[in-house]
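Just one protein chain is left out here, and the rest sit where they should.
We call the chains A and B, going by the order they appear; numbering starts again at 1 in every chain.
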Amino acid sequence: MIVPMPIIIVVTFAAVMGVAAVSTMVERRLLGFFQDRPGPNRVGPFGMFQVVADAVKMLFKQDWVPPFADKPVFLLAPIVGFMAVLLEFGVIPITPHWSIAGDLNVGLLFVFAMMGLAVYSVVLAGWSSNNKFALLGGMRAAAQMISYEVFMGLSLLGVVMTAGSFSLHDIVLAQSRCWFVIPQFLGCIVFLIAGIAETHRLPFDLPEGENELGAGFHTEYSGMKFGMFFLAEYAGVAMISALITTLYLGGWGGPILPPFLWFAIKVVFLICFFILLRAALPRPRYDQLMSFGWKILLPVSLINIVLTGAILLWQAGA
Amino acid sequence: MIGIIRTLWLTFLHLFHKNDTVPYPETKPYLSPRYRGRIILSRDPNGEERCVACNLCAAACPVDCISLQKGEKDGRWYPEFFQINFSRCIFCGFCEEACPTYAIQLTPDFEMSEYVRQNLVYEKQDLLISGTGKYPDYSFYNVSGLAIPGKDKGEAEREAAPIDIHALLP
(Lines give C-alpha, C1' and ligand atoms only; values in the text may rest on other atoms or scores of the structure.)
Protein backbone atom coordinates (compact mmCIF):
# COMPACT_ATOMS: atom_id res chain seq x y z
CA MET A 1 0.00 0.00 0.00
CA ILE A 2 1.56 3.21 -1.18
CA VAL A 3 0.39 6.34 0.59
CA PRO A 4 1.18 9.71 -0.97
CA MET A 5 4.10 11.43 0.72
CA PRO A 6 2.26 14.66 1.73
CA ILE A 7 -0.29 12.60 3.64
CA ILE A 8 2.50 10.66 5.33
CA ILE A 9 4.20 13.89 6.38
CA VAL A 10 1.05 15.52 7.70
CA VAL A 11 -0.24 12.42 9.47
CA THR A 12 3.16 11.59 11.00
CA PHE A 13 3.73 15.05 12.39
CA ALA A 14 0.14 15.31 13.59
CA ALA A 15 0.48 11.94 15.26
CA VAL A 16 3.73 12.96 16.93
CA MET A 17 2.14 16.14 18.26
CA GLY A 18 -0.88 14.18 19.38
CA VAL A 19 1.25 11.59 21.13
CA ALA A 20 3.27 14.33 22.80
CA ALA A 21 0.14 16.09 23.99
CA VAL A 22 -1.60 12.97 25.17
CA SER A 23 1.50 11.75 26.92
CA THR A 24 1.47 14.86 29.12
CA MET A 25 -1.91 13.73 30.36
CA VAL A 26 -0.96 10.07 30.49
CA GLU A 27 2.11 10.96 32.50
CA ARG A 28 0.14 12.89 35.06
CA ARG A 29 -2.44 10.16 35.32
CA LEU A 30 0.19 7.43 35.63
CA LEU A 31 2.20 9.41 38.15
CA GLY A 32 -1.00 9.71 40.13
CA PHE A 33 -1.50 5.98 40.08
CA PHE A 34 2.09 5.34 41.07
CA GLN A 35 1.55 7.70 43.98
CA ASP A 36 -1.79 6.21 45.06
CA ARG A 37 -3.94 9.07 43.89
CA PRO A 38 -6.20 9.47 40.89
CA GLY A 39 -4.36 12.22 39.08
CA PRO A 40 -6.25 14.68 36.90
CA ASN A 41 -9.74 13.27 36.57
CA ARG A 42 -11.99 16.28 36.49
CA VAL A 43 -12.01 17.41 32.84
CA GLY A 44 -14.12 15.12 30.71
CA PRO A 45 -14.51 11.39 31.24
CA PHE A 46 -11.49 10.06 33.17
CA GLY A 47 -9.95 13.46 32.82
CA MET A 48 -9.31 12.89 29.16
CA PHE A 49 -9.96 16.47 28.16
CA GLN A 50 -7.34 17.72 30.52
CA VAL A 51 -5.05 17.90 27.51
CA VAL A 52 -7.46 20.17 25.75
CA ALA A 53 -7.84 22.33 28.81
CA ASP A 54 -4.09 22.58 29.19
CA ALA A 55 -3.66 23.45 25.54
CA VAL A 56 -6.32 26.13 25.73
CA LYS A 57 -4.75 27.51 28.86
CA MET A 58 -1.34 27.51 27.23
CA LEU A 59 -2.62 29.30 24.16
CA PHE A 60 -4.47 31.96 26.07
CA LYS A 61 -1.78 32.72 28.55
CA GLN A 62 0.02 36.01 28.24
CA ASP A 63 2.90 35.49 25.89
CA TRP A 64 5.44 37.55 27.72
CA VAL A 65 8.99 38.34 26.77
CA PRO A 66 10.99 39.72 29.65
CA PRO A 67 12.37 43.19 28.93
CA PHE A 68 15.87 42.10 29.85
CA ALA A 69 15.88 39.14 27.45
CA ASP A 70 17.69 38.92 24.12
CA LYS A 71 14.47 38.98 22.20
CA PRO A 72 15.27 37.38 18.82
CA VAL A 73 17.19 34.53 20.41
CA PHE A 74 14.57 34.19 23.08
CA LEU A 75 11.93 33.67 20.41
CA LEU A 76 14.09 31.40 18.31
CA ALA A 77 15.11 28.95 21.03
CA PRO A 78 11.85 27.03 21.52
CA ILE A 79 11.28 26.89 17.78
CA VAL A 80 14.69 25.33 17.21
CA GLY A 81 14.06 22.73 19.88
CA PHE A 82 10.64 21.82 18.66
CA MET A 83 11.67 21.67 14.98
CA ALA A 84 14.68 19.47 15.75
CA VAL A 85 12.54 16.87 17.50
CA LEU A 86 9.94 16.87 14.76
CA LEU A 87 12.56 16.48 12.06
CA GLU A 88 14.03 13.47 13.82
CA PHE A 89 10.74 11.69 13.21
CA GLY A 90 11.29 12.18 9.52
CA VAL A 91 13.60 9.20 9.32
CA ILE A 92 11.77 6.83 11.67
CA PRO A 93 10.28 3.90 9.74
CA ILE A 94 6.96 3.36 11.43
CA THR A 95 5.97 0.55 9.10
CA PRO A 96 7.84 -0.75 6.09
CA HIS A 97 5.87 1.66 3.97
CA TRP A 98 5.12 4.45 6.33
CA SER A 99 8.06 6.69 6.71
CA ILE A 100 8.92 10.14 5.49
CA ALA A 101 12.49 9.27 4.70
CA GLY A 102 12.86 5.85 6.24
CA ASP A 103 15.28 4.60 3.75
CA LEU A 104 17.69 7.47 4.09
CA ASN A 105 21.08 5.83 4.04
CA VAL A 106 22.42 8.15 6.77
CA GLY A 107 19.15 8.07 8.77
CA LEU A 108 20.83 7.47 12.09
CA LEU A 109 23.36 10.21 11.49
CA PHE A 110 20.52 12.56 10.64
CA VAL A 111 18.89 11.75 13.96
CA PHE A 112 22.11 12.60 15.72
CA ALA A 113 22.47 15.79 13.77
CA MET A 114 19.03 16.86 14.89
CA MET A 115 19.76 15.93 18.48
CA GLY A 116 22.83 18.09 18.30
CA LEU A 117 20.62 20.96 17.17
CA ALA A 118 18.31 20.43 20.13
CA VAL A 119 21.18 21.37 22.42
CA TYR A 120 21.20 24.81 20.88
CA SER A 121 17.59 25.29 21.79
CA VAL A 122 18.24 24.77 25.47
CA VAL A 123 21.50 26.68 25.57
CA LEU A 124 20.05 29.61 23.65
CA ALA A 125 16.99 29.67 25.85
CA GLY A 126 19.13 29.77 28.93
CA TRP A 127 21.41 32.42 27.51
CA SER A 128 18.81 34.71 26.05
CA SER A 129 16.68 34.74 29.20
CA ASN A 130 19.37 36.83 30.86
CA ASN A 131 18.53 35.19 34.13
CA LYS A 132 21.05 33.43 36.30
CA PHE A 133 18.90 30.39 36.91
CA ALA A 134 18.14 30.06 33.23
CA LEU A 135 21.79 30.45 32.35
CA LEU A 136 22.84 27.82 34.88
CA GLY A 137 20.17 25.50 33.46
CA GLY A 138 21.41 26.16 29.96
CA MET A 139 25.00 25.47 30.92
CA ARG A 140 24.04 22.25 32.61
CA ALA A 141 21.98 21.24 29.59
CA ALA A 142 24.87 21.90 27.22
CA ALA A 143 27.32 19.85 29.23
CA GLN A 144 24.86 17.09 29.90
CA MET A 145 23.54 16.75 26.36
CA ILE A 146 26.90 16.99 24.65
CA SER A 147 28.38 14.41 27.02
CA TYR A 148 25.58 11.94 26.71
CA GLU A 149 25.44 12.30 22.98
CA VAL A 150 28.90 10.74 22.95
CA PHE A 151 27.83 7.57 24.75
CA MET A 152 24.62 7.51 22.84
CA GLY A 153 26.50 7.49 19.57
CA LEU A 154 29.01 4.96 20.80
CA SER A 155 26.32 2.67 22.16
CA LEU A 156 24.65 2.65 18.78
CA LEU A 157 27.75 1.64 16.91
CA GLY A 158 27.15 -1.98 17.92
CA VAL A 159 23.78 -1.88 16.20
CA VAL A 160 25.24 -0.18 13.14
CA MET A 161 28.10 -2.65 12.97
CA THR A 162 25.77 -5.61 13.28
CA ALA A 163 23.24 -4.29 10.79
CA GLY A 164 25.94 -2.92 8.53
CA SER A 165 23.92 0.18 7.73
CA PHE A 166 23.00 3.65 8.98
CA SER A 167 19.58 3.33 7.39
CA LEU A 168 16.94 2.75 10.04
CA HIS A 169 14.91 0.76 7.58
CA ASP A 170 17.81 -1.61 7.09
CA ILE A 171 18.38 -1.84 10.85
CA VAL A 172 14.79 -2.93 11.40
CA LEU A 173 15.07 -5.46 8.64
CA ALA A 174 18.30 -6.77 10.20
CA GLN A 175 16.34 -7.62 13.32
CA SER A 176 13.89 -9.92 11.57
CA ARG A 177 15.47 -12.94 13.25
CA CYS A 178 16.52 -11.52 16.61
CA TRP A 179 15.88 -8.14 18.18
CA PHE A 180 19.09 -6.29 18.80
CA VAL A 181 18.13 -5.90 22.45
CA ILE A 182 19.54 -9.38 23.00
CA PRO A 183 22.93 -9.20 21.34
CA GLN A 184 23.26 -5.49 22.05
CA PHE A 185 21.89 -5.55 25.58
CA LEU A 186 24.67 -3.40 26.98
CA GLY A 187 24.29 -0.92 24.15
CA CYS A 188 20.55 -0.85 24.68
CA ILE A 189 20.89 0.02 28.36
CA VAL A 190 23.46 2.72 27.66
CA PHE A 191 21.27 4.11 24.89
CA LEU A 192 18.25 4.13 27.17
CA ILE A 193 20.07 5.97 29.90
CA ALA A 194 21.67 8.37 27.47
CA GLY A 195 18.28 8.89 25.89
CA ILE A 196 16.80 9.98 29.17
CA ALA A 197 19.68 12.35 29.71
CA GLU A 198 19.41 13.61 26.16
CA THR A 199 15.74 14.51 26.59
CA HIS A 200 16.57 15.85 30.08
CA ARG A 201 13.76 13.83 31.51
CA LEU A 202 13.52 12.88 35.14
CA PRO A 203 15.59 11.63 36.85
CA PHE A 204 18.13 13.49 34.68
CA ASP A 205 16.28 16.78 34.48
CA LEU A 206 19.08 18.78 36.00
CA PRO A 207 18.84 21.63 33.46
CA GLU A 208 15.42 22.43 34.87
CA GLY A 209 15.97 21.20 38.43
CA GLU A 210 13.19 23.23 39.99
CA ASN A 211 14.33 23.03 43.56
CA GLU A 212 17.65 24.65 42.83
CA LEU A 213 17.15 26.53 39.56
CA GLY A 214 13.55 27.65 39.56
CA ALA A 215 12.64 26.09 36.27
CA GLY A 216 16.13 26.06 34.73
CA PHE A 217 16.52 27.14 31.15
CA HIS A 218 12.83 27.90 30.66
CA THR A 219 12.38 29.94 33.84
CA GLU A 220 11.44 33.04 31.87
CA TYR A 221 9.23 31.30 29.32
CA SER A 222 5.49 31.40 29.43
CA GLY A 223 2.50 30.82 27.23
CA MET A 224 2.94 28.96 24.00
CA LYS A 225 6.71 29.41 23.94
CA PHE A 226 6.85 27.43 27.12
CA GLY A 227 4.33 25.10 25.50
CA MET A 228 6.78 24.42 22.70
CA PHE A 229 9.48 23.40 25.16
CA PHE A 230 6.93 21.30 26.92
CA LEU A 231 5.73 19.59 23.77
CA ALA A 232 9.29 19.18 22.54
CA GLU A 233 10.16 17.37 25.74
CA TYR A 234 7.31 14.90 25.34
CA ALA A 235 7.91 14.58 21.63
CA GLY A 236 11.51 13.85 22.58
CA VAL A 237 10.34 11.07 24.86
CA ALA A 238 8.28 9.66 22.04
CA MET A 239 11.28 10.07 19.77
CA ILE A 240 13.63 8.16 22.06
CA SER A 241 10.98 5.50 22.50
CA ALA A 242 10.59 5.25 18.76
CA LEU A 243 14.36 5.04 18.27
CA ILE A 244 14.74 2.29 20.87
CA THR A 245 11.88 0.46 19.23
CA THR A 246 13.51 0.81 15.86
CA LEU A 247 17.04 0.07 16.93
CA TYR A 248 16.59 -2.59 19.57
CA LEU A 249 13.04 -3.87 19.64
CA GLY A 250 12.66 -4.84 16.01
CA GLY A 251 10.73 -1.77 14.96
CA TRP A 252 7.41 -2.72 13.40
CA GLY A 253 8.30 -6.41 13.45
CA GLY A 254 6.05 -8.83 15.25
CA PRO A 255 3.64 -11.62 14.65
CA ILE A 256 -0.09 -11.52 13.86
CA LEU A 257 -0.74 -7.84 14.52
CA PRO A 258 -0.18 -5.34 11.77
CA PRO A 259 3.22 -3.65 11.76
CA PHE A 260 1.87 -0.22 12.77
CA LEU A 261 0.26 -1.66 15.88
CA TRP A 262 3.45 -3.46 16.85
CA PHE A 263 5.35 -0.22 16.50
CA ALA A 264 2.75 1.68 18.54
CA ILE A 265 2.64 -0.95 21.30
CA LYS A 266 6.39 -0.89 21.69
CA VAL A 267 6.54 2.91 21.72
CA VAL A 268 3.71 3.24 24.25
CA PHE A 269 5.34 0.65 26.45
CA LEU A 270 8.59 2.57 26.42
CA ILE A 271 6.86 5.87 27.15
CA CYS A 272 5.17 4.29 30.14
CA PHE A 273 8.53 2.93 31.22
CA PHE A 274 9.96 6.45 31.05
CA ILE A 275 7.12 7.64 33.27
CA LEU A 276 7.79 4.84 35.72
CA LEU A 277 11.41 5.91 35.87
CA ARG A 278 10.28 9.39 36.67
CA ALA A 279 7.98 8.18 39.41
CA ALA A 280 10.53 5.87 40.99
CA LEU A 281 13.97 7.39 40.82
CA PRO A 282 15.39 10.44 42.54
CA ARG A 283 17.42 12.97 40.70
CA PRO A 284 21.20 12.51 40.99
CA ARG A 285 23.49 15.35 41.82
CA TYR A 286 25.00 17.09 38.82
CA ASP A 287 28.53 15.87 39.42
CA GLN A 288 27.17 12.35 39.92
CA LEU A 289 25.46 12.56 36.55
CA MET A 290 28.62 13.64 34.77
CA SER A 291 30.91 11.16 36.47
CA PHE A 292 28.40 8.38 35.82
CA GLY A 293 28.48 9.27 32.16
CA TRP A 294 32.19 9.57 31.69
CA LYS A 295 33.37 6.93 34.14
CA ILE A 296 30.80 4.19 33.58
CA LEU A 297 28.78 4.71 30.43
CA LEU A 298 31.76 5.59 28.27
CA PRO A 299 33.80 2.49 29.19
CA VAL A 300 30.72 0.29 28.97
CA SER A 301 29.84 1.50 25.49
CA LEU A 302 33.48 1.16 24.36
CA ILE A 303 33.54 -2.40 25.70
CA ASN A 304 30.32 -3.01 23.86
CA ILE A 305 31.92 -1.85 20.59
CA VAL A 306 35.02 -3.92 21.15
CA LEU A 307 33.02 -7.02 22.00
CA THR A 308 30.63 -6.53 19.10
CA GLY A 309 33.54 -5.96 16.75
CA ALA A 310 35.33 -9.01 18.07
CA ILE A 311 32.27 -11.18 17.69
CA LEU A 312 31.60 -9.83 14.21
CA LEU A 313 35.19 -10.44 13.20
CA TRP A 314 35.08 -13.88 14.75
CA GLN A 315 31.84 -14.68 12.89
CA ALA A 316 33.24 -13.24 9.66
CA GLY A 317 36.44 -15.16 10.18
CA ALA A 318 34.52 -18.37 10.88
CA MET B 1 21.59 -1.41 40.42
CA ILE B 2 19.43 -4.01 42.15
CA GLY B 3 18.10 -1.21 44.32
CA ILE B 4 17.05 0.78 41.29
CA ILE B 5 15.30 -2.14 39.72
CA ARG B 6 13.59 -2.97 43.02
CA THR B 7 12.46 0.63 43.32
CA LEU B 8 11.07 0.51 39.82
CA TRP B 9 9.22 -2.69 40.60
CA LEU B 10 7.77 -1.44 43.86
CA THR B 11 6.68 1.79 42.24
CA PHE B 12 5.13 -0.18 39.43
CA LEU B 13 3.14 -2.23 41.92
CA HIS B 14 1.54 0.96 43.18
CA LEU B 15 -0.49 0.94 39.96
CA PHE B 16 -2.62 -1.68 41.64
CA HIS B 17 -2.96 -0.01 45.01
CA LYS B 18 -6.08 1.66 46.22
CA ASN B 19 -6.01 5.45 46.09
CA ASP B 20 -5.20 7.22 49.32
CA THR B 21 -6.88 10.41 48.22
CA VAL B 22 -10.57 11.00 47.94
CA PRO B 23 -12.37 13.09 45.36
CA TYR B 24 -13.05 16.11 47.56
CA PRO B 25 -15.59 17.79 47.72
CA GLU B 26 -17.91 14.93 46.68
CA THR B 27 -16.33 12.76 49.34
CA LYS B 28 -15.28 14.50 52.53
CA PRO B 29 -12.12 13.14 54.06
CA TYR B 30 -12.16 12.07 57.67
CA LEU B 31 -10.55 14.72 59.88
CA SER B 32 -9.62 13.72 63.40
CA PRO B 33 -10.63 16.00 66.29
CA ARG B 34 -7.03 17.09 66.67
CA TYR B 35 -6.91 18.24 63.06
CA ARG B 36 -5.41 21.72 62.81
CA GLY B 37 -7.98 23.77 60.96
CA ARG B 38 -9.93 26.94 61.63
CA ILE B 39 -9.14 28.47 65.02
CA ILE B 40 -11.90 29.07 67.55
CA LEU B 41 -12.14 30.52 71.03
CA SER B 42 -14.06 28.34 73.44
CA ARG B 43 -15.99 29.02 76.61
CA ASP B 44 -15.61 27.44 80.01
CA PRO B 45 -18.29 25.10 81.43
CA ASN B 46 -20.10 28.12 82.89
CA GLY B 47 -20.39 29.71 79.49
CA GLU B 48 -17.85 32.47 80.18
CA GLU B 49 -15.06 33.25 77.79
CA ARG B 50 -12.10 31.05 78.48
CA CYS B 51 -9.57 33.42 76.96
CA VAL B 52 -7.82 35.43 79.66
CA ALA B 53 -5.87 37.58 77.20
CA CYS B 54 -2.52 36.35 78.46
CA ASN B 55 -0.98 36.95 75.02
CA LEU B 56 0.87 33.65 74.96
CA CYS B 57 -0.79 32.54 71.71
CA ALA B 58 0.27 35.78 70.08
CA ALA B 59 3.79 35.30 71.38
CA ALA B 60 3.94 31.72 70.17
CA CYS B 61 2.59 32.52 66.71
CA PRO B 62 5.45 32.18 64.23
CA VAL B 63 3.72 34.39 61.66
CA ASP B 64 2.52 36.94 64.23
CA CYS B 65 -1.06 36.74 62.99
CA ILE B 66 -2.76 37.00 66.38
CA SER B 67 -3.39 40.32 68.05
CA LEU B 68 -5.39 41.01 71.16
CA GLN B 69 -5.80 43.48 73.97
CA LYS B 70 -6.37 42.58 77.58
CA GLY B 71 -9.46 43.87 79.34
CA GLU B 72 -10.65 43.22 82.86
CA LYS B 73 -14.10 42.89 84.38
CA ASP B 74 -14.64 42.02 88.05
CA GLY B 75 -11.21 40.44 88.23
CA ARG B 76 -11.68 38.28 85.15
CA TRP B 77 -9.32 39.00 82.33
CA TYR B 78 -10.77 38.87 78.85
CA PRO B 79 -9.71 40.04 75.40
CA GLU B 80 -11.16 43.42 74.50
CA PHE B 81 -10.49 42.49 70.93
CA PHE B 82 -9.01 39.36 69.53
CA GLN B 83 -8.18 39.24 65.87
CA ILE B 84 -6.58 36.53 63.82
CA ASN B 85 -5.40 37.31 60.34
CA PHE B 86 -6.12 33.99 58.66
CA SER B 87 -4.52 35.18 55.46
CA ARG B 88 -1.28 34.78 57.40
CA CYS B 89 -2.12 31.81 59.60
CA ILE B 90 -0.18 28.65 58.85
CA PHE B 91 -2.29 26.43 61.10
CA CYS B 92 0.73 25.24 63.01
CA GLY B 93 -1.23 24.90 66.24
CA PHE B 94 1.44 26.57 68.38
CA CYS B 95 -1.24 28.91 69.74
CA GLU B 96 -3.27 25.98 70.98
CA GLU B 97 -0.20 24.46 72.61
CA ALA B 98 0.70 27.76 74.24
CA CYS B 99 -2.78 28.43 75.58
CA PRO B 100 -2.87 27.87 79.34
CA THR B 101 -6.66 27.90 79.50
CA TYR B 102 -7.65 25.70 76.54
CA ALA B 103 -9.38 28.74 75.12
CA ILE B 104 -7.86 28.75 71.68
CA GLN B 105 -8.40 25.51 69.81
CA LEU B 106 -7.93 24.39 66.25
CA THR B 107 -10.87 22.60 64.68
CA PRO B 108 -11.31 20.11 61.83
CA ASP B 109 -12.60 22.76 59.48
CA PHE B 110 -10.50 24.12 56.72
CA GLU B 111 -13.17 25.38 54.31
CA MET B 112 -12.69 29.08 54.82
CA SER B 113 -11.75 30.42 51.39
CA GLU B 114 -12.70 33.99 50.60
CA TYR B 115 -12.64 36.07 47.48
CA VAL B 116 -11.68 39.15 49.49
CA ARG B 117 -8.60 38.84 51.62
CA GLN B 118 -9.94 41.30 54.18
CA ASN B 119 -12.65 38.78 55.02
CA LEU B 120 -9.96 36.47 56.35
CA VAL B 121 -9.44 38.76 59.33
CA TYR B 122 -11.54 37.17 62.06
CA GLU B 123 -12.61 39.22 65.03
CA LYS B 124 -13.54 37.86 68.42
CA GLN B 125 -17.21 37.46 67.53
CA ASP B 126 -16.16 35.33 64.55
CA LEU B 127 -13.91 33.17 66.68
CA LEU B 128 -15.90 32.71 69.85
CA ILE B 129 -18.05 29.56 70.00
CA SER B 130 -20.62 28.84 72.64
CA GLY B 131 -19.20 25.49 73.74
CA THR B 132 -16.15 24.16 75.48
CA GLY B 133 -14.55 22.53 72.46
CA LYS B 134 -12.24 19.63 73.11
CA TYR B 135 -11.91 20.07 76.87
CA PRO B 136 -15.39 19.97 78.37
CA ASP B 137 -14.53 20.28 82.07
CA TYR B 138 -11.63 22.66 82.34
CA SER B 139 -12.09 26.06 83.85
CA PHE B 140 -8.93 28.08 84.36
CA TYR B 141 -10.21 30.18 87.22
CA ASN B 142 -11.00 27.05 89.22
CA VAL B 143 -7.29 26.33 89.45
CA SER B 144 -5.95 29.88 89.65
CA GLY B 145 -5.78 32.09 92.69
CA LEU B 146 -7.63 35.14 91.40
CA ALA B 147 -11.00 35.92 92.90
CA ILE B 148 -13.78 36.28 90.34
CA PRO B 149 -17.53 36.61 90.75
CA GLY B 150 -18.81 33.28 92.00
CA LYS B 151 -15.39 32.11 93.15
CA ASP B 152 -13.84 33.89 96.06
CA LYS B 153 -10.34 33.52 97.41
CA GLY B 154 -9.72 30.08 98.81
CA GLU B 155 -12.48 28.48 96.75
CA ALA B 156 -10.37 27.24 93.90
CA GLU B 157 -9.18 23.66 93.71
CA ARG B 158 -6.72 22.77 96.46
CA GLU B 159 -6.92 26.14 98.13
CA ALA B 160 -7.18 26.79 101.83
CA ALA B 161 -9.53 29.41 103.18
CA PRO B 162 -8.03 32.91 103.25
CA ILE B 163 -5.80 33.78 106.17
CA ASP B 164 -7.22 36.06 108.82
CA ILE B 165 -4.20 38.27 109.33
CA HIS B 166 -5.61 39.81 112.45
CA ALA B 167 -5.79 36.46 114.22
CA LEU B 168 -3.39 36.14 117.10
CA LEU B 169 -2.86 32.42 116.80
CA PRO B 170 0.41 31.45 115.16
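One rule holds for everything that comes next: a contact is a pair of C-beta atoms (placed from the backbone, for glycine too) under 8 Å apart; a residue touches a chain by one contact, two chains touch by 3 or more.
Throughout what follows, contacts and distances are computed from a predicted model.
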item	value
Name per UniProt, for the chain absent here [options: "Dihydrothymine dehydrogenase", "ABC transporter permease", "Ger(X)C family spore germination protein" or "NADH-quinone oxidoreductase"]	"NADH-quinone oxidoreductase"
Touch partners, limited to displayed chains, of the chain removed from view	B
Option from B:Met112, B:Ile129 or B:Val143 whose C-beta touches the chain left out	B:Val143
Residue ranges of chain B at the interface with the undisplayed chain	52-56, 58-59, 61, 63-70, 72, 77, 81, 83-85, 87-88, 100-101, 117-118, 120-121, 123, 140, 143-147, 153-154, 156, 158-163, 165-167, 170
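Going forward, only the chains that are shown with their structure count from here on.
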item	value
Chain B to chain A touching residues, read off their complex	4, 7-8, 10-12, 14-15, 17-21, 23
Chain B contact footprint on chain A (complex, rising order)	30, 33-38, 41, 276-277, 279-281
